[in-house]
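For this view, one protein chain was removed and the others were kept in their places.
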Amino acid sequence: MADKRITIRATRFDPEKDKSPRLQSYDIPFSDDSMVVLDALNYIKSHVDGSLSYRWSCRMGICGSCGMTVNGTPKLTCSAFLRDYWPRSVTVTPLNNFPIVRDLVVDMEDFMHKLKSIKPWIIRKQEIPLGAGEHRQTMDQIGEFRQFSQCINCMLCYAACPVYGLDNEFLGPAAIALARRYNLDSRDQGTKERLPMIAHPDGIWECSFVGECSVVCPKGVDPAKAIQQTKLDTTMRFVLPYGNRE
Amino acid sequence: MSAEAETATRTYRPPMGAGWWTRKGHYFWYMVREFTALPLALWLLWLLYEIQRAGRGPSGYYPPNSTAFVIFSAICLPFALYHSFTFLKLAGVILRVKLLDKPLASGVIVATMFGTWLVASVVVGAVLIGFGR
Amino acid sequence: MDFESYDVLVVGGGLAGIRAAIAVVEANPRLKVAMVSKVYPMRSHTVSAEGGAAAVLRPEDSYETHAFDTIKGSDYLADQDVVEAFVREAPIEVIQMEHWGCPWSREPDGKISARPFGGMTTWRTCFAADKTGFHMLHTVFQTSLKFDQIHRHDEAFATKLLVEDGRCVGVVAIDMRSGKFDAITAKAVILATGGLGRVYAFTTNGNICTGDGMALAYRAGVGLKDMEMVQFHPTGLPFTGILITEAVRGEGGYLTNKDGERFLKRYVPNKMELGPRDIISRAMTTEFEEGRGFEGAHGKYMHLDVRHLGEAVIDSKLPFMRELGREFVGIDIVHDPIPVRPVQHYMMGGVDADISGVTPLAGLYAAGECANVGLNGGNRLGSNSLSECLVFGAAAGRQAADYVSSARAPGSNPVGAMLKDETARIEAAYLDKKGGDERIGAIREEMQLAMDVGAGVFRTREGLEKLTKQLGTLRDRFEKIKIEDSSRTFNTELMAAMELDFMLEVADVITYSALAREESRGAHSRRDYPERDDAKYLKHTVAFRTDDISPRLEYRDVRITNFKPQARTY
Partner (left out) sequence: MTEQVARRPALAHLFWWFMFSQGGVLAALLIPVHIVVQGILGPLGVVKVVDRHYDTWISILGNPIVKLYLLVLISLPFFHFAHRLRYLLVDLGVPAAKSFPAQVVFYGAAILVTLVTIWVLLTTAPISLG
C-alpha cells in the first residue's frame, strides 16, 4: 500500500485563550483500512499535538463517550471509518447543540439532569422481597422495551435534534426513550409518576417529529418512535374514559 | 447535584441560525412536510368558499374552472400527496397494534394505512363524480 | 480550610463502585456518600462486558460446584473461604439486579436464563443478550440516581489518597472541567477503579483502564497482591482488540486453525471450546508458534466459527457480536468465521483486600477489578468478575458504612497541607514544567509493546529481566516528558501523563512479581518453569513499594478449606 495520507480538521477551543472555536488541520498517515476517525485523533494526540482534547474510552461503540460531528453528521468516532471519507478530508467538530467546554469536548450536565428527571429506575407500589426471587418476565415482555433499553447515552440524537438546538429546555429524545423503556417494563408501575415530566410542555409535546434523532442513533433505539408512541399512549389515557390508567 | 456546577468555566455555545434546515436534506424535507399545511389550508378555504357560494342561489352560480384555480390546485396536489405519504408512513412507526398477542409489524400497519387511503379516495371520488352531471 | 466532607467516598463509578455506594446508603440512609469518577459513570469499562454474570440459580446447580470450578480455575490460588462466601452471595446479588430492572434474558417460564461458560461445569452464567455489562452498569447507575445521598463528582480524577495518622481520609482530585484541585474528605474511602489493561498494547480494555487505584493504594503503602496474574482472553479481534465474548463458545462456536482443525482436542480434550481462558490462550499461542495459525495484516489469528448455529440463535443470543463483526471487521458472522487471537483482558491481581474489602490501611476499602480479595487466584473464570463486582462492592459498602458509624471525621489541617503539597507536585511535574522532549504517546506505546512481549502469555526469566530494564529506562524518560497543553480546562494531556505515571508503576509490579514466581500457575506461565510448584508457591505474592525501583515482595499462604489442590486438567 502506497503511503496514503488523510487530512483531519478538528475544532480547537481553549476558553482560557480563545474567544471562539477555530479549525486546525492535520495531515496524517492513513496506514490501515481499519482505521477509524478516533484512531486518527489518537494519532494526532500521540504524535503531532498532545493538547488536542476529546473524550473516548471503549473503542467498541458501547461506552458512548466518543460522539462528535464528523463532516456534518453526529457519529461515534470509534465506529466511523476513515476509508468511508478518504480521499476527502475529515472535519471533526464537537456535537452540535451543546456548549463547548474545550476542543471537541461538550458540556453534558444538562443531559445528565434530564436523564435523572424522568426517574429512570423501577418504581413499584410494593417492592417484593429479595427472598421471593425474581419477577417473572417472558422474552416477549422484554421485547416490548428491549429496543429502548439499548441507549448508550451518546447524545448523538440531541445533537441531531433541531428542536433541542432551538430550545434546550426540551427534554429530548434519549431521555424520553428511556422513560418509555421503564414504562413498558412489566416490572415497573411508575408510568403515572413519570407522567408530569414526560407530558410537560417541554416534554413530548415539544417534539415535532423531525426524526433525525433516529437516523443518527448508532444503537437503533429509535427515540422518535418512543416519543410519538408516548404521545399517543398519553393522549389515550385521557381521551378514552377508562383507557390505560392503571 | 454534582460539585462541578459551581465551578462552571466559560463555554462556547455555537449559534443555531435560522437557516439550519438548509444544512441537510433530511431537515429540508422535514420543513417541506411542515409547510404542506399552508397550501392545504388555502385549498380547504377555497372549498369552503365554494360551498358558501352555492348558498347565494342558482342565478350567479358558475362552476369553478378558472385556469388560475387549476394551477393553484396543481400546486397544492404534490403538497397534499407529500403530506399523505409522510403522515401515513410515520403512522406505522407510532401505532402499536396487537393481533392475537403478537405485535403487528410496522410494515403491515403502513400497508393498511395506505390501503385505507386508497379506499377512502375511491369512495369519495365515486361520490363526487357519481353525482355529477 | 474547609473541604467537602462525606461519610464515605467511593473512587470509581463502575459496577463495583456504584454497587458499593448504594450499599452504603442502604445500610444507613443518613450517610452522605461521594462518588468520584474520572468519566461519567455509564462510561466505565464495565459497560463493555458482554458474556454474563455467574450465579447458582438453577436447582440442578450447587454452591459446591461453583466453588470448585472457581477454585480449580484459579489453579488453587484462590482463598477458598472467600470463594465459598462469594458463591452464596452471587445469586442474591443477581436477583437484586433483577429487581432494579436489569433485562436479564429469560427462560420460557420467565425465570432468569443461564448459559454455559468456559471453565464452568454447568450452565450458570446469567446474561442480558451479549451486552450484559452494559445492561448491568446502566441499571445500577440509573438506580443510583434515586438516592439523593449519593453525590457524584463526575470527571474528577483522583491523584492521591489522603492519609492522616495511618488512616485514609479522602482523595485529592482534579476537576477536569475547571482544572481545580480539590481535597474530598471522608471517614472511609472505597477504591473501585477497575483494571489496568492499557499497560498492554493489545487489550480488550478501554482507554480509562490504567490501574490508577492500584497505583494510588500502592503509593499509600498498601500491598498489591498476585500482580503477575494477568488474564489473556483467547478471542480478541486482531488490530482493535475488541473482545469476542466467551459466550460465543458457550453457545457452541468452534475454534479452528488454518487446517480447519479444532485444535483444542490436543489441549483440553474434555472441554474443548469450554476450557478455561489461560489454557486456550496458551494453546493458540503454541499453535501460532508451530505454524498452524492464519497470517493476516494484523498478525496471526485463528477462526472462531459460529456459522453452524444459524441466524436465529445468533440474533437472539449474540446480536452484539454480529453488530461488532459487521462494523469492525466487515464480516457477517452468520456466513463468515471470525478472526481471533489472544488478547490481554483482565487483572486477577490488585489491591490487597479481605473478604469484606478491608485493606491493611485503616479506612481504605477496595472492590471490583482493582482489588484482590482472593477470589480469582491464578485465573478468573469468565463471568465471575461481574458477580464479584456486585458481591464485593456491596460487602465493601456495608463494611465501610459500619466503620464510619464509629470513626471520627478527618481533621482539616493536615488535609490542607497535603492538598497543597499534591497541587505543588503536579504543577511542578506537569503543568508548569518547562522543556522536556519526550512524548507521552511514545513512552506509552513502548511500554505497552514491551509488556506484550515480556509479560505476555508465556514468560521467561530473560524476557522479564529485559522488561525490568526497559521499564526502568522508560521511567527515566518519563521524567523528561513534554507537556504541550498548558490549559487548565479539560486538560486530557495532563490526565494521560498521570495515567502513564500510574501505569509505569503497576507495570513494574507485574514484572517483578512475575520474575519472582518461578513456577507456572494459572495465567502465569513460565517457559523456564513449566510445572506448578505447590511446595514453594501455593502462596500469594504481595508487593510493597520501596524507594528502590523494585518492590519488596512478601508471600502469604493461600487459605484452603475443602478443596485439596490437585493437578488441573480439563
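In this document, chain identifiers A, B and C correspond to the written order of the chains, with residue numbering beginning at 1 in each.
Note that in this section contacts are C-beta pairs under 8 Å (C-beta built on N, C-alpha and C of every residue); 3 or more make two chains touch, one makes a residue touch a chain.
Computed from a predicted model, the values in this text were never measured in an experiment.
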Displayed chains contacted by the hidden chain, counting the whole assembly: A, B
Candidates A:T7, A:S117, A:T138 or A:S186 - the one touching the absent chain: A:S117
Interface with the unshown chain - residue positions in chain A: 113, 116-117, 162-163, 166-167, 195-201, 203, 205, 208, 231-232, 234-235, 238-239
Where the missing chain touches chain B, by residue: 1, 16-18, 21, 31, 34-38, 40-41, 43-45, 47-48, 50-52, 54-55, 58, 61, 63-66, 69-70, 72-74, 76-77, 80-81, 83-84, 87-88, 91, 116-117, 120-121, 124-125, 127-129, 131-133
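FYI, only the chains that are shown with their structure count from here on.
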A-C or B-C, whichever has more C-beta pairs in contact: A-C
Chain A, residues touching no fewer than two other chains: 15, 101, 112, 116
Two or more partner chains touched - positions in chain B: 1-2, 4, 9
For the chain C and chain A complex, residues of the former touching the latter: 39-40, 42-45, 47-48, 92, 95-96, 98-101, 103-106, 108-112, 131, 134-135, 138, 142-143, 145-146, 154, 177, 206-208, 239-240, 242-243, 297-298, 323-324, 327-328, 439-442, 444-445, 482-493, 496
Complex interface listing, chain A residues touching chain C: 14-17, 32, 34, 45-47, 49-51, 53-65, 79, 101-103, 105, 108, 112, 115-116, 119-122, 127-128, 130, 133-139, 141-142, 145-146, 149-150, 152-153, 178, 182, 185, 187-188
Chain B residues touching chain C - in the complex, by the definition given at the top: 1-4, 7-9
